[in-house]
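A protein chain is absent from this complex, but the other protein chains hold their places.
Moving on to chain A:
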Amino acid sequence: MKYLLLIYSNPENWEHPVFLRHPEFLAMPASERAALAHESEDLHREIRESGELLAGAALADPLTTRTVRVRDGSPTVTDGPYPEVKEHLAGYLLLDCDGPERAAEIAARIPDARFAAVEVHPIMALSGQEM
């Protein structure tokens, strides 16, 4: 099963890994911060070595995002992302893993899940069973 994990964050300054800039993270004791940063590295190593990670990317600051709309045949381009929210899309992971439980387990271990949220989207497949 393939899943797209969308990692949201609300950072003071946009720098990756984004959670390192989150006010709630910065308020944590140094030892906890170090432990969390380690967990994050361990998770990435684990899913890379297991072959579960297909792709992933960190996204640039929402300031650089542009939204394109075509209305009545004419395109307009505006600055900023589509939804006007506090939390922004910070990056994504594309996974191929055992099932929804494993995808949720990986999402829960992404530090940004503690400060904002990680969305887990199943990806549509081309095969199916007859009914």
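Please note the rule applied: contacts are C-beta pairs under 8 Å (C-beta built on N, C-alpha and C of every residue); 3 or more make two chains touch, one makes a residue touch a chain; residues count from 1.
We adopt the following convention: contacts and distances are computed from a predicted model.
Comparing "RNA polymerase sigma factor (Sigma-70 family)", "Amino acid ABC transporter permease", "Protein lplB" or "Cbb3-type cytochrome c oxidase subunit" against the UniProt entry of the hidden chain yields the protein name "RNA polymerase sigma factor (Sigma-70 family)".
Only one of the listed residues, A:5, A:18, A:53 or A:116, touches the absent chain: A:53. Listed by residue number, the positions of chain A touching the unshown chain are 1-2, 48-51, 53-55, 96-98, 122-131.
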